[in-house]
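First up is the structure itself, then whatever we jot down about it.
Only one protein chain is missing; all other protein chains are in place.
Coming up: chain A.
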């Protein structure tokens, strides 16, 4: 499974990358905000998108909307990484088509659970 990790904080990308690696997902790429992620998504044949929510440039929310608006990407599963489980934010995200969310900090086990839940729903 090819995964794109989007976060403006490179340390965070690395943390997520390592956690994913621990779960056996080694085919990962990184982007530092929505603006650089979108072209990668369009050309890269990714199977899964993990994106931070609060980013300068193009936020995770805008990225999500752009992904859903794209004919080829509209079914791409998206996991949002957020600092708080703020209801409004997550409801808005769900409405925009997010598949799951995970609150920082999280462990590999939590991440695994979230990913499994997402794919349960898709299949």
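Rule of thumb we're sticking to: a residue touches a chain if its C-beta (ideal position, glycine included) is under 8 Å from a C-beta of that chain, and two chains touch if they have at least 3 such contacts; residues count from 1.
Assume contacts and distances are computed from a predicted model.
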Chain left out of the displayed complex - its UniProt protein name, from "Lactate utilization protein C", "histidine kinase", "Elongation factor 4" or "ABC transporter substrate-binding protein": "histidine kinase"
Chain A, residues in touch with the chain not shown (by the definition above): 8-12, 14-15, 18, 29-32, 35-36, 39-40, 42-44, 54, 56-57, 59, 61-62, 65, 68-69, 71, 74-75, 77, 83-92, 94-97, 99-101, 104-105, 117-118, 120-122
